[in-house]
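Every protein chain of the complex appears in place save one, which is left out.
Which chain is which? They are A and B, in the order written, and residues in each are numbered from 1.
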Amino acid sequence: MAEINFWIGIIATMAFAVTGVLAITDRGVDLFGVLVLGLITAIGGGTIRDIILEAPIFWSENQVYVWLALGASVLTFFAESFFTQPQIYRWMLYMDGFGAALFAIQGADKAWNMHFGLPLAPVILGVVTAIGGGLLRDVLAGRKTLIMSHELYAIPVSFGCIAYVLILNFWPQYTLEGSVICMLGIFGLRAAAIHWDLRVPKMFISRTR
Amino acid sequence: MAEINFWIGIIATMAFAVTGVLAITDRGVDLFGVLVLGLITAIGGGTIRDIILEAPIFWSENQVYVWLALGASVLTFFAESFFTQPQIYRWMLYMDGFGAALFAIQGADKAWNMHFGLPLAPVILGVVTAIGGGLLRDVLAGRKTLIMSHELYAIPVSFGCIAYVLILNFWPQYTLEGSVICMLGIFGLRAAAIHWDLRVPKMFISRTR
Partner (left out) sequence: MAEINFWIGIIATMAFAVTGVLAITDRGVDLFGVLVLGLITAIGGGTIRDIILEAPIFWSENQVYVWLALGASVLTFFAESFFTQPQIYRWMLYMDGFGAALFAIQGADKAWNMHFGLPLAPVILGVVTAIGGGLLRDVLAGRKTLIMSHELYAIPVSFGCIAYVLILNFWPQYTLEGSVICMLGIFGLRAAAIHWDLRVPKMFISRTR
């Protein structure tokens, strides 16, 4: 399980760094900014989670995530024209959705195992792990954040984390199966949103005054 | 005293969630964004305080604040037209001022009791508890923050925290009375600012260039 978790983290980290960089390269950012913002997108959410949990920051124990995020960021900067091809970019969006699903369930799981503020806090920290890095990036890059965008991104993540916490609570014997199902559920919803370009329905959006 | 503190926190949390949501619903935010930003407004300040204090995050020990903030946020979203009636909205502003007064003194008190960076840090952490959540909300929602707004909000909070720290230092036997007086002082100044629409005097504002 620890082995799987490690590889899951690897894939998600790289996906986040690539999409994180692609989200800002249209703004005329320099290579240093790309490194900083790619790194923050990839490891920012988990860092905020660990700070709130008062657990050792995950990348102080295993630097591989940091190296990968930095490497993926540089690569994306120099191969931007490759990654922004519509076909490839779409693929990256799916990867990013997969990364969000993985990070969310990992984050909820970590909080649950530390008995941190059950039952609500693991849901919050799962969401923080998945979207916190992107929020930090957007704030530092002066972009509109995900929270104001009406994208179906954080909502699938939230439902998945709620489902996972319910499984941990009521059917703890199915933790492993539950984690896989919740990840796939988040990814499925997110993939549907990408494929059909779904957004938050109007009735759940406040009227602009 | 612990009992009173608990109820004080309840009222302040709800007031912050309601005014926190009302501050952003004019920007076309979706229900998920409302939940996140309402929650952050209500518990963000105390969370930053506890992170700096390296104390257990307050909502990991008692989830009731989180539930209330989420509930108040949803309610505000669906009953927005009720809350934005001028009369009700004004009432909410007073409630919010009361919440800020309570959170400020509680925050300063917590830092003082942990002997954290006396005598200056309890003042800073009282202010952080009262305004930190609103700052986080504004940054994530892309709004101008309180710090740039010339509202008489953080200044009464600061004076109240300074007065409370002076009382804790020189007249520790009057801690309880002092905390009530400082809360009422903050609330009184804030209420006056709301009632007469007072703002920071021009001589204390830098000239725009």
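Keep this in mind: a contact is a pair of C-beta atoms (placed from the backbone, for glycine too) under 8 Å apart; a residue touches a chain by one contact, two chains touch by 3 or more.
If you're wondering where the values come from, they're calculated on a predicted model, not measured in any experiment.
From the set A:I10, A:V29 or A:L166, the residue in touch with the chain omitted from the display is A:V29, counting the whole complex.
Touching the omitted chain from chain B are residues 51-52, 54, 116-117, 119-121, 124, 127, 135, 139, 144-145, 147-148, 150, 154-155, 158, 200, 204-209. Touching residues on chain A toward the chain that is not drawn are 24-34, 36-37, 39, 47, 51, 54, 56-57, 59-61, 63, 66-67, 77, 80, 139-142.
Note that in this section only the chains that are shown with their structure count from here on.
Our note on geometry: chain A versus chain B, Cα centroid distance of 30 Å, whole angstroms.
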